[in-house]
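With one protein chain withheld, the remaining protein chains of the complex are depicted in position.
This part shows subunit A:
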């Protein structure tokens, strides 16, 4: 066997050994801040309360991220619904309950009440949360953006 021809393999093999060792080390320090399923953001948490500036930032960020929704939703008090229902006061409201809007059966019968957890899930993937919903666009992939939008929606009530 030609030793030189094996160089490429030798290189990769060495890498494999040096990177992995025979067994891979466990973490020497593991700081668990929260488990999955706990609120993804400090919207309702102490951090946001402790830092009012942060909360205001979040609402401002939410207002601009809401640009993705304005094509279908208005948020003015008593404003008319368009493609989607008016979202003024949506936080705390039962899903599919705005008078005069023609909801899908799925939404009307969902039994949900919009709080930040439900909204977060709905906005992550609307049709996974409410199968059959007519809201076909408007999913928000970024968790930060969702949190911000929800914080913003929460400010829209009397």
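Heads up, the rule we're going with is that a contact is a pair of C-beta atoms (placed from the backbone, for glycine too) under 8 Å apart; a residue touches a chain by one contact, two chains touch by 3 or more; residues count from 1.
Assume contacts and distances are computed from a predicted model.
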Should one name the undisplayed chain from "Xanthine dehydrogenase family protein molybdopterin-binding subunit", "RNA polymerase subunit sigma-70", "Carbohydrate ABC transporter permease" or "Putative DNA modification/repair radical SAM protein" using UniProt, the answer is "Xanthine dehydrogenase family protein molybdopterin-binding subunit"
Of A:31, A:67, A:80 or A:99, the residue that touches the missing chain is A:31
On subunit A, the omitted chain is touched by residues 1-2, 4-9, 11-13, 15-16, 19-36, 40-42, 47, 142-144, 147
